[in-house]
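Shown here: the complex without one of its protein chains, the others still in place.
Going by the order they are written in, the chains are A, B, C, D and E; count residues from 1 in each one.
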Amino acid sequence: MENYSVCQLQKDMRYEGFLMVRSAEKRKDVKGNDYVDMNLSDRTGEINCKIWNWDPGAAAPETGSALKVRGTVQEYNGRLQLRVEKWRNTTAEDPVDMSLLVPCAPRKPEEMMAEIRETLDSFRNEKLRRLTEGMLETAGSDLNWFPAAQRMHHAERSGLLHHTSDMLRLAKGVLEVYPWLNRDLLLAGVIIHDLGKNEELKSDKAGNVTDYTRSGQLLGHLVRGITTLNRVADRLEIHGETVELLEHMLLSHHGESEYGSPKAPMFPEAEMLHWLDMMDARMNTMKSAEDKTPEGAFSEKIFSLDRRVYHPRYTEDAE
Amino acid sequence: MENYSVCQLQKDMRYEGFLMVRSAEKRKDVKGNDYVDMNLSDRTGEINCKIWNWDPGAAAPETGSALKVRGTVQEYNGRLQLRVEKWRNTTAEDPVDMSLLVPCAPRKPEEMMAEIRETLDSFRNEKLRRLTEGMLETAGSDLNWFPAAQRMHHAERSGLLHHTSDMLRLAKGVLEVYPWLNRDLLLAGVIIHDLGKNEELKSDKAGNVTDYTRSGQLLGHLVRGITTLNRVADRLEIHGETVELLEHMLLSHHGESEYGSPKAPMFPEAEMLHWLDMMDARMNTMKSAEDKTPEGAFSEKIFSLDRRVYHPRYTEDAE
Amino acid sequence: MENYSVCQLQKDMRYEGFLMVRSAEKRKDVKGNDYVDMNLSDRTGEINCKIWNWDPGAAAPETGSALKVRGTVQEYNGRLQLRVEKWRNTTAEDPVDMSLLVPCAPRKPEEMMAEIRETLDSFRNEKLRRLTEGMLETAGSDLNWFPAAQRMHHAERSGLLHHTSDMLRLAKGVLEVYPWLNRDLLLAGVIIHDLGKNEELKSDKAGNVTDYTRSGQLLGHLVRGITTLNRVADRLEIHGETVELLEHMLLSHHGESEYGSPKAPMFPEAEMLHWLDMMDARMNTMKSAEDKTPEGAFSEKIFSLDRRVYHPRYTEDAE
Amino acid sequence: MENYSVCQLQKDMRYEGFLMVRSAEKRKDVKGNDYVDMNLSDRTGEINCKIWNWDPGAAAPETGSALKVRGTVQEYNGRLQLRVEKWRNTTAEDPVDMSLLVPCAPRKPEEMMAEIRETLDSFRNEKLRRLTEGMLETAGSDLNWFPAAQRMHHAERSGLLHHTSDMLRLAKGVLEVYPWLNRDLLLAGVIIHDLGKNEELKSDKAGNVTDYTRSGQLLGHLVRGITTLNRVADRLEIHGETVELLEHMLLSHHGESEYGSPKAPMFPEAEMLHWLDMMDARMNTMKSAEDKTPEGAFSEKIFSLDRRVYHPRYTEDAE
Amino acid sequence: MENYSVCQLQKDMRYEGFLMVRSAEKRKDVKGNDYVDMNLSDRTGEINCKIWNWDPGAAAPETGSALKVRGTVQEYNGRLQLRVEKWRNTTAEDPVDMSLLVPCAPRKPEEMMAEIRETLDSFRNEKLRRLTEGMLETAGSDLNWFPAAQRMHHAERSGLLHHTSDMLRLAKGVLEVYPWLNRDLLLAGVIIHDLGKNEELKSDKAGNVTDYTRSGQLLGHLVRGITTLNRVADRLEIHGETVELLEHMLLSHHGESEYGSPKAPMFPEAEMLHWLDMMDARMNTMKSAEDKTPEGAFSEKIFSLDRRVYHPRYTEDAE
Partner (left out) sequence: MENYSVCQLQKDMRYEGFLMVRSAEKRKDVKGNDYVDMNLSDRTGEINCKIWNWDPGAAAPETGSALKVRGTVQEYNGRLQLRVEKWRNTTAEDPVDMSLLVPCAPRKPEEMMAEIRETLDSFRNEKLRRLTEGMLETAGSDLNWFPAAQRMHHAERSGLLHHTSDMLRLAKGVLEVYPWLNRDLLLAGVIIHDLGKNEELKSDKAGNVTDYTRSGQLLGHLVRGITTLNRVADRLEIHGETVELLEHMLLSHHGESEYGSPKAPMFPEAEMLHWLDMMDARMNTMKSAEDKTPEGAFSEKIFSLDRRVYHPRYTEDAE
């Protein structure tokens, strides 16, 4: 049985593979028995299926999780449906390639997280190391799949790690050019600057943001990040300038009040954090726009850039 | 011995009365003995004095405190100086009228504080009452003399209480017109909205702001108020919507990002808090401007209003 | 015959009650006889009806007036229609509850107007009393039903009185806190500040604004209010500061040029008028937004606020 | 006796000529007799003089008027003073060249006024002709010397006529290019657009603006022009579209709210009026800036233009 | 055979006349033979036609060109189609009235161009004459039909000449009022100010803009005009102030950075060029808006003006 993409499915085909739960709801059939109505998807499309005679005591599969599914494609009222014969939740052992199911960061979360931990181990400033570690602990394992946004830049599974680890690499580059910058402070700022996002956004494990949280709406990830940092610092009994510098870096990293920072960056590491954030967000947006635009052509106006984007041919003989 | 104002002093006059310490520094005279060089003031002026043979183990009098002083006015190098014969720190029993020494709120701090406590006692919402009480405790007795600003509105001794208690009275008025507003939430918001200021400003006990604190500059009183509120809530083990509503009211009470609030008010009590703050600040500024402008004339441009102010004659027969 | 709402009507029901004329047009039937095609409504919905054999000399019923109607519900081309058997215009004696027919102010216009007149009687400044009275006379009885806007705040029957009388109550509250404000000037400003609106908007008697007038578009209610005030003052032979203060309050009550006031408020009563207007308009908008949003949820973005609104649960145990 | 400029005067010179009264104050000498202390000026400078034994019943000469003066130059405390032997007020017969005394429009007021009257006579629209005439009558003979501003453009004697008559000539030019514009409406708008300025500014007869009037500050010349127009229209019993079009042209001629017009121009003649006003104001400012800047050089930043101005050499061989 | 407009065509009518090629594509019929599918239009509408058995070696007719066509109107699938019997490209001799086919400038391009050349002949400044002539040569014969914009003002065949020649007439008018302006410099600026547009826009010969060019998007007509001017000046070996003045006029003619000019006009002729451009663009927009609005009514909001436009009745008796 070949490994088809959802967009390739046709009536009467046999299917076996991994699919993402897009939505799943327990209902009752005409006889009063429980069944589950699900939409399953990969990156190429979505297909509906029903699983009859559902155990009344069991919950429906979790939105954002991956299932192993086997069945036959049928047609019902002109639309394809998967008649599921066998299914199960996937485990860590399954060779699921998440990047076939949903938009994913280009690198594995484990790899990116290792890079961050390695950076942390290299800190000489003990207080900064412990505070940063405390923040990572608080964020917990959600970091592995958390996206960086609902729609703007890095709206993908593990997008938050993708954004953070690219900024970390940029930061190491600029430290070569400006060796007078405080290395540990800048890198700590990079690692924690967006950790408040997982209190701001509601995301399933596929990295799909469904909504903002109440405190995301009322306070935002900048302020929420600061209150979390205060709790971590209180717990670790760390106080003084070090904490306030990090608080300020969290608060000012959007650069100006118009973009949500009530204070502009007031020391070089805070200023640099802002530009690194800006640069990585913009490069991600520009890249996406180019990927969707043919060479030699202009895109439509990109909302977040407020301009059209040109995809150059880049060849020497381009007219 | 009459009770002169500083501006009335002339050479050879005898003086006895209460004066404010504007600055005080311990120095050594030519023989190596300690003396104190002080500037003393009331609302009408400032005069220098030296106190010789200062006890080397004693600190100079505290800036912003009031002293009882007796002495003679002398002239030295063309400027008046007070030759102090006797002096002491004032105590709670002394009949010091602070409003003769520095700009003061028009009501006694004790009276305003009582009004706030009485309001608090009338709360039905227990969580709001405990959180508000916790915030007042954290602010402590500094509240009695803390000003609301360095230069803008209510820049006076007890200005913070003045501003808060006037807003409280306004709030009670608007609750009559809009009875559907949540009373306790609005009043709690009014009481705590500017408490972060005593972590933002450095003020002496005369209500004179000398500078901003580091965290006042790097974070501001909105964010500092929020982290303090979180500490109070953690200590009281109060969580959930109530805390987040107060956090949002602190964050949004300047109304828009341009004025320092990264979030605009998102529910009616937060919106009302913003207008009450605005209204009271502006009335205080307008009143000060009018007090300095003759009837029937226009002031110079007032910086914080970006306009000139007219002082009407207000009489029916004014041409 | 029961008193149904329009949304409850079904085929073959008998109906008798009061309905609002939404639109009414005289036409000719196939035989050349006159008939009237009308849409009738209450707050719950709208139904079409035809009245055959209309007196050619008589005008169609007035849009915005209420009729007493009896008839049977029929279906025509799949849509309900009222076959009217009997109808008449309503009179002052009819027990018409306007608030069932259209959005209305929560209080009776007569009651609100009485409050205004009572306030006027309490004025000590004779010139202000006569000018304000003159403005009310010029506005005339339209005030009873005039709305305050087409869509923004207080877009309802008697909305102008609703807005004015709520501001009047707010004003009396703030006068307690700032007794140095000129009472009569502030209250006069409140009463006349929006009277120019009935030269700016075209509204039917149900408070439904259909359009702006030409001078509403070309000049606006601020300037039109000023020219009306000048005519009133000329007629009453009142000149001098009093008139100019009122003119300025009319011109500046939107606060800044961006919102239509070419001059910012230049004395305390003008400044206060602006904040009272702002506060009442915003509370009305916030209340409407909350009424449409479930507790614990956020509204869509509200156009006139440029933000989403949260409807708090307000309970102590809300998570 | 030669005709010296004030800047040429030296001790012991004899002087006879016309001078402008810059300031004049009646005082008492040591014996209790009245004298007048005056500053007299022409465009080149100012000189003080005293006139002793002043008739106690007579007022001091009027600021802004021209005197015929004869006397001798003396020195007192190191500064020149004119010892006046004979003086009198000037009359219409005196050959006073105002342009030697103060900044003046380049053309005679009589000539500019004649141009305006001639234009008025050519109107075919009777209502526009009568309204415009009524506005000119209300402005009265002050128009002959009134300046257009305190500091910005056309701040000179007869500057208002200068600005108006230049715009009138521009208007006649554009009517050739856009013959579909309503001629009389555009020209009427040009003539009356700034007439409100003589209720906005306080100027002496030399065209020197000393201050704004109260209603200039509180309302401005746009709104004051509209109320005056309404009085004129009421008196002439003219109503309807014609009046409203002119009202709108007055209100909108500054183009946008940021520059004081709460409504932007809504028909072509109003739009054109705005651009003519802008163009003439800017050309006057640009010309003044160039006159003060050497060829081939840049001026300092010109405040009202927010930029530096270059004075080109304009020759073909300029490098 | 009468001369029908496209909107008048009905089934079975015979048609002969000139039509514009709106689009034209070569395709293959079921037998593999080439045919052309075209949409033909005049100002009133569009009709489809097919021309069978097309010569495989010949290109389809050029979009934006006019054809002489004879045929019969048929109906196919409910839509009219022209069955073409005979057709040919038009030549200079054909009496084609372009203004019946597409929106055109009100004057002939030849006439407008003659006016420009005549102006050029009157220049006394030889360098300005040669540079302006060089720019016109570079633009070439496209000027005859080039529009001034895609949608804003003068979006019509020969719109660029229309705009330029109207500005030239305005310029001659203002030179009468401000004779101190440098005549040749101002007129040269007017003639060349928008010539960069034919490197910015892609237009067919009917004046229909289909897109922006790459350099139009990346650089714009201001900068492209400057590089072209530099090439012309290098070729003519003209350097120095004259060239820089023209460069600045090109760069600054949009007036401020917000509208695309990185430098504001810094000398009077540059300033005047900006206002003439503004004035003519606005009058064109206002006229179009009025032409579409009934007398006595308001238009919808006009996008490029950000306001509604009123079409006055302009009569003395208009209410």
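Assume a contact is a pair of C-beta atoms (placed from the backbone, for glycine too) under 8 Å apart; a residue touches a chain by one contact, two chains touch by 3 or more.
Note that the structure is predicted; figures quoted are calculated from it, not measured.
By the touch rule given at the top, the unshown chain touches A, B, D, E in the complete complex.
Residue A:W275 is the one among A:Y4, A:Y35, A:Y212 or A:W275 that touches the chain not shown.
Only one residue in the set A:V6, A:M98, A:L160 or A:L185 touches the chain that does not appear here, and it is A:L185. Although one chain is not displayed, subunit E still touches it through residues 214-215, 217-220, 222-223, 226-227, 230-231, 234, 241, 244-245, 247-248, 251, 257-258, 260-263, 266.
Not every partner is drawn; the one left out touches subunit A at residues 125-127, 166, 169-170, 172-174, 176-178, 180, 182, 185, 240-242, 245, 264, 266-268, 271-272, 275, 278-279, 282-283, 286-287, 290, 296, 298, 305-319. Interface with the hidden chain, as seen from subunit B, comprises residues 214, 217-218.
The working rule: only the chains that are shown with their structure count from here on.
The minimum number of touch steps linking subunit C to subunit E comes to 1.
The chain with its C-alpha centre at the largest distance from the centre of subunit E is B.
Counting C-beta pairs in contact across A-B and across A-E gives the higher total for A-B.
Ranked by separation of Cα centres from subunit D, the top chain is A. Within subunit C, the positions touching two or more other chains are listed as 214, 217-218, 241, 245, 266, 298, 308, 310. Inter-chain contacts, as defined above, occur between A-B, A-C, A-E, B-C, B-D, C-D, C-E, D-E.
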